[in-house]
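Attaching a single structure in structure tokens format; questions to follow.
With one protein chain removed, the remaining protein chains of the complex are shown where they sit.
Chains here go by letter, A and B, matching the order in which they are written, and residues are numbered from 1 within each.
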Amino acid sequence: MNSVLIPAAMLIPVIFALAVAIMPAEKARGTALLGMLLGAVPVLGLLFLFDYQNAAAFQFAGSVDWIPEFGLRLSLGIDSVALLLIALTALLGPICVLGSWTAIVERQRLFYSWLLILQTAMLGVFAARDLVVFYICFEFTLLPMFILIGVFGSTNRKIASIKFFLYTFTGSLIALAGLVYVAWYAAGHYGHWTLDIGDLASAARTMSPTQQGWVLAGMLAGFAVKVPLFPLHTWLPLAHTEAPTAGSVILAGVLLKLGTYGIYRFVLGFVPMAVAEHAPMLAVLSIIGIVYAGLICWVQTDVKKLIAYSSVSHLGFCVLGLVAVNATGLSGSILYMLNHGLSTGALFLMIGFMYERYHTRDMGQLGGLASKMPVWSSFMVFFVLASVGLPGLNGFVSEFLCLIGAFQSSSSLVAAGHPGATPGALGPWYAFFAGTGMVVAAMYLLIMVGRVVWGKLVEPHEHHHDDDGSHLPPDLTAREVTALIPLALGCLVFGLWPQPLLGAIEAPVNVAIRSFEFEAPQPTPHPEHAQADAHVGEVAP
Amino acid sequence: MLELAQSAFPQPMAGVTLAHYLVLSGAMFTLGLVGFITRRNLIIMFLCTELMFQAAGLALIAFSRYHLNLDGQTFVIFVLTVAAAEAAMALALVVLLFRRRESLSSEEWADLKG
Partner (left out) sequence: MLDTGHMLLTLASDAPAGAAPWWVMLIPALPMVGVVLCTLFAIMGVKSKLPAFATVGCLGLACVLAFAMLLGSDDAPGVVKAWQWFDISWGEGHGQTFSAIFGFYIDRLTILWMLFVTGLATLIGLYASEYMSHDQGQGYCRFFMAFNLFVFSMSCLVMGANMLMLYLGWEGVGLCSYLLIGYFYKKPSAVAAGKKAFIVNRIGDLGLALGVYLTFVHFGTIEYAELFASDQLQGYLTDAAHGHFEHIPAAAQMIPLLLMVGAFGKSAQLPLYVWLPDAMEGPTPVSALIHAATMVTAGVYLVARAYPLFQVSEYALPAVAWIGALTAFLAATIGMAQFDIKRIMAYSTVSQLGYMFAGLGVMTSIGAAAHVFTHAFFKALLFLCCGAVMHGFAGQLDLRKLSGVAKMKGWGIVGITMLIGCLNLVGFPVITSGYWSKDMILAEAFVRPSTGLVGWLLLITAGLTAYYTFRVFFRVFVGPVEYHPGEELHAHDDHAAGHGHSHDHGHAGYDHSHSPEPAHDSAHDEAHGHFHPHAPGWAINTVLVILAALTFVAIPLVALNHGGWVGEMVHGSTAHYEAAHAGGGSHGSVWLVGLDPHQVMYYISAVVGLAGIAVAWALHYRGRREAAHAPAAEAFKRVAGPLQRWAEHKWYVDELYDFLFRNPLWVLSQVFRYIDMLLVDGLVNTAGWLPSALGGRLRRGQHGLLQGYAGSMAGGLALFVVVVLLLVSRSA
């Protein structure tokens, strides 16, 4: 009975997408909102019926044979990590429709249909228990987003959508090669084809370190582009700048998380030995991303581009937490996926609202909006603070945990007898350099707020409220505030009381880190060193 | 077995071997190909493709008889059917194309050039 919930959550948006497509254009947005809200109902059911005592198990599971000769099954099921990400997706869906309510005036049916289809694809990624289902949904998210950017974006939309599509698609193809290799290896391992993710993971862990290294490289090519990890990030600012508001919200809120979720589920799950070996390199890339993208934010003039680069910087923390491979780091990273979705999603929404009124995002042409839009400004400052990682708001919880995870994750600290340390290849210096990202984040975000929100009121020269045709009041409308309030509440509640989330993901996180309890290649004395020591021994009287 | 199979086929003409059929088929195909490549008139080009089709059909029937196997003939019937449908389509298209450019030259149509 419960197993219909996931398919229901996935099917409702598709059905409504078809309905929107054949409906009169003026009813499209209402229908889309209804579809998103109805689609969220089964997700609420999932949240309530989920057995949190058994959070690592895949629940609401159901599967249908598809091509049994190749072990191909349509199988769905979620653990608590997937559950939370599904909840985030379901939350952002209606908010995106509300955020696009007046922004999309032409070809509404096209827009809302694809938005609904995108919703299904994203849910499918998180709910998939079968590699092929996962991959199909993972790739299928590209198409709606390609259309949302390419048709509804701003001036450079064509280049942006093509770059977005080709870049991530190329990466995903390489990831597919890695995944197919794992499947092929698993077929040999079990003697029959299987594409069940759990089975594949157990088989993949028996691969040799060299094999794991190659698989790691392949999978990272796909997931790191999606995250995006430095230096594979350049598609993101472009895509964000050109995308319509809803596209940016979904892109930052959920699509980027497909990358980190992929790393969590596949990279950490499949090739722990390779991760342990290459963790320092990945951590260094994340840290470069954190600082580098943060500094670039500082010199941006386009607000949306600034937030886009800040995503690159923020997601660096997320990857850092993942490669720390300890409970704090992983918990922090998973929470980061949620929290970044809430706060950055909200920031893109805020910028969308501003853009609808002023038709510019250039900080040179805008300023001091606090005196004209106090409600907007209050929300803006609030979400910026959540994004800065102010304690008491959600960003802090995850950032803090990721950093402490990186700090703890040091085998040499364990060897030195520190009770709070965990085995790993990072350490205090990683936390320090990543921590400078906190300072940089405060710098660029507050400078942005200082220009856009505070200061003397500056409006674009050609701006006349009477003839811009949008009929929007100067400050936020009730509809816009409605869209923001769930996000703001989420930021506040999960900042002060993250324990329900932490408790929910504790079991899967512990399962994930248990796969790292192999005979780690101890820092045994290097052969040459041993030899040298022996020499010393001989020479010494 | 063989007798039974042969009984389904009429007796061959005396002195005409498989090679004769194949040569004829090859000649027809070559004529069609050369015609297709050298001519510019869309209708002629279409007729040339038909010629090549029939050449292939002839070869199939010859082989079918040679191997005492009905598959080849089955295929030819398919090909003829499809060719008939195709002729209807193609001629309609040619008429449409002619209406657009008032010409039957294939060189008028190079919209898909790179």
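Points to keep in mind about this one:
Just so it is clear, contacts are C-beta pairs under 8 Å (C-beta built on N, C-alpha and C of every residue); 3 or more make two chains touch, one makes a residue touch a chain.
Note that the structure is a prediction, hence the values are computed from the model and not measured.
Among B:33, B:56 or B:79, the one in contact with the hidden chain is B:33.
Within the complete assembly, A:431 is the residue of A:46, A:363, A:431 or A:484 that touches the hidden chain. Residue A:421 is the one among A:380, A:421, A:476 or A:491 that touches the chain not shown.
On the side of chain B, touch with the chain left out of the figure occurs at residues 33, 36-38, 40, 45, 106-107, 109-114. Chain A meets the missing chain through residues 163, 166-167, 231, 233-235, 292, 295-296, 298-300, 326-328, 331, 368, 370-371, 381, 385, 390-392, 396-397, 400-401, 403-404, 407-408, 413, 416, 418-422, 428, 431-432, 435-436, 438-439, 442-443, 446-447, 450, 453-457, 496-499, 502-503, 506, 509-510, 513.
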